[in-house]
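The complex appears here minus one protein chain, its other protein chains still in place.
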Amino acid sequence: MGRFPILTVTIFTPLLGALIIIFTPKEKIKLIKILALAFSSISLLLSVILLAKFDPYQITNEFGKFGAHLQFVDKVDWIRAIGATYFVGVDGISLPLLFIATLLSFLAIIASWNIDYRAKEYFWLILILEVGMIGVFLALDFILFFIFWEMVLVPMYFLIGIWGGPRKEYAAIKFFLYTFFGSIFLLLGILAVYFYSSKLGPSTFNMVELAQHHAPPYVETLAFLGMFLGFAVKVPMVPFHTWLPDAHVEAPTAVSVLLAGVLLKMGTYAFVRIGLGVVDHGMLSVIGVIAIMGVISIIYGAFNAMVQKDLKSLVAYSSISHMGFVMLGIATLTVSGTNGAILYMFSHGAITGMLFLLVGLVYERTHTRIISELGGLFTTIPLIAGIFAYTAFAALGLPSLSGFIGELLVLLGTFLKGWFGLGILAAIGIIITAGYMLWTIQRVCMGESREFAGVHNMPDADWRELTTLIPLVIIIFAIGIYPMFLLYYIKPTVETFLTKLP
Amino acid sequence: MILSLNFYLVLAAIIFCVGLFGVLTRRSIVIIIMCIELMFNAVNINFVAFSSYLGLTPVRGQIFAVFVMLISAVEMGVGMGIALLLYKNRTTVEVNKINLMRW
Partner (left out) sequence: MPEVDLKLFAPELIITLTGLGVLILDLFWEKEKNKYLVGLSIFGLFLALVFSLGLIGKNGTTLGGLFTLDAFSLFFKILFLLIAFLVILLSVNTFTRPDLNPGEYYTLLLFAVLGMMLISSTTDFVMIYLALELISISSYVLAGYRRFDPKSNEAALKYFILGLVASAIMLYGISFIYGFTGFTQLADIAQRISPQTGRLVVIMGVIFTLSGFSFKMAAVPFHQWVPDVYEGAPTPITAFFSVGPKIAAVAALLRILLVGFPDFIDYWQTLFIILSVLSMFLGNLLAIPQTNIKRMLAFSTIAHAGYILMGIAVASKLAITGVLVYVVVYTFMNLGAFGVVVALSHTAPATEISDYAGLNKRSPFLAFTMAIFLVSLAGIPPTAGLWGKFLVFAAAVEANLAWFALLGLLNTVISLYYYANVIRHMYLMEPARTEKVKVFLPLRGALWITFLGTVILGILPQPLINISNLSSLLGG
């Protein structure tokens, strides 16, 4: 291997950081935080380098249409006895998600700077979590993918369970059991595909090879349905969503950011990479159901968000609604729909990440997240409230901000596909979203400024808090006015990817 | 009169069942151990009967029976030791009173 294994280094740098932190004395909180920040910033830096070096139009024939745009591939024999390889690579679909994962991890660490309670454990768990998240987006071998997929669970369980809110233990175990339950079906699906591949040569877990041939329709459909359960719990699609509001409400701010910003994308990304890429025949046979479930998620999430009393669970339900858009976009199988879905994943990561950061900032100041107890934040903490309003506008799909582009492309795809009914329902979803977001801004930011129990002075955002917000503010705006920043990477890959479909 | 093999097998089966029944119903450890001994002897009858009726040259069955006797003797020794300890610590050898832990 003459080339610098940049992806491998990106994945395992946080792991190295975690190991170093484990051997750091726990009293040296400052050092631990700096180490965590340093190692996550290396990963971030590497992903920025990847953004710069990645050539979206370069085509490799070695990997078929599934992996035509894969670059920086690292491939090593790993468990030859069962045909598993260590195989990572990046293409236009995974690159934006890789970037948002490393960016949000980095920002999450800055946002957690105030955490001093069991800081050592906190920061190394975050780093382990980052390894899993990055790994999922880069893995091209099912076993590797599955391992990273599961690796996220344990740190998440602890992060919610130790640093969470009042019902943290319940939320943590619910999250853990739910997603673990989903992933056993994922494993069954993987095994079905794996054993079928043995009829055509040596059994393999290599996605690239598995993508090139197909099992009989019923096998693929069953395999996909198994995987579907695993992914749908993670996304989460209604009716597999019930863990999400609990987890979000109880999780500490930074963890909510990662949960909404990155973990949910693991599910939708898997639908594209594995659903459309590997078991496409299986996915196509139930594509209508997925689209309908996506729309149900949009409407259901939006209505639920509207009636939430807690600001954090409002954002959580809005995530469910937004992830419905992503699923709808993927299900259209059109270039614009899929482009939109991937762009939307990216922008949702930024927007929802910001919303959770802001809710966290508000909560730190007012000690409440109940919407009816808030109000007048524009006058008391204008900067935070202003950014909150900005982000809420992005979330409701205001043109010139990134949420809009995603929604537009998804709707375009839906109408191109000829699904007018679903398109109209999704558009209604946007209107409801606009409704509750505006209403929330009105209730939280406007009106009389209030006194909060036990709160005397409310400082506005300090430089550290602004550091966590400003990169995302810029990204949302930049994508909003010039989406080609991202589509430049996404589009060529998606175009080739979709030509593979029958 | 030469008894057929079946007589021995039935005898063994009856003894085995008597032993098993005793293990399940009796309360005294000593009697339970005796009943287990009955089960082992039923096995021995089986082995010896089979061995002699089959008329095989390497008399594995009889060898097996000797081993079973040997080992059951060792086991009885261990069992009585355990029963004795229990009696010392709890002054009872009734199994239904030996219930520090849930069954």
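For reference, chains read A and B in written order, and residue numbers begin at 1 within each chain.
FYI, a contact is a pair of C-beta atoms (placed from the backbone, for glycine too) under 8 Å apart; a residue touches a chain by one contact, two chains touch by 3 or more.
Please read all numbers here as calculations on a predicted model, not as lab measurements.
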item: Residue among A:Phe123, A:Tyr194 or A:Phe240 touching the omitted chain; value: A:Tyr194
item: Listed residues A:Phe158, A:Tyr300, A:Phe378 or A:Phe415, member touching the removed chain; value: A:Phe158
item: Where the unshown chain meets chain A, residue by residue; value: 78-82, 121, 146-147, 150-151, 153-154, 157-158, 161-162, 168-169, 172-173, 176-177, 180-181, 184-185, 187-188, 191-192, 194-195
item: Hidden partner chain, residues of chain B it touches; value: 9, 12, 16, 19-20, 23, 29, 32-33, 36, 39-40, 42-43, 46-47, 49-51, 54, 56, 60-61, 63-64, 67-68, 71, 74-75, 78-79, 81-83, 85-86, 89-90, 95, 98, 100-103
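To be clear about the criterion, only the chains that are shown with their structure count from here on.
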item: Whole-Å gap between the CA centroids of chain A and chain B; value: 66
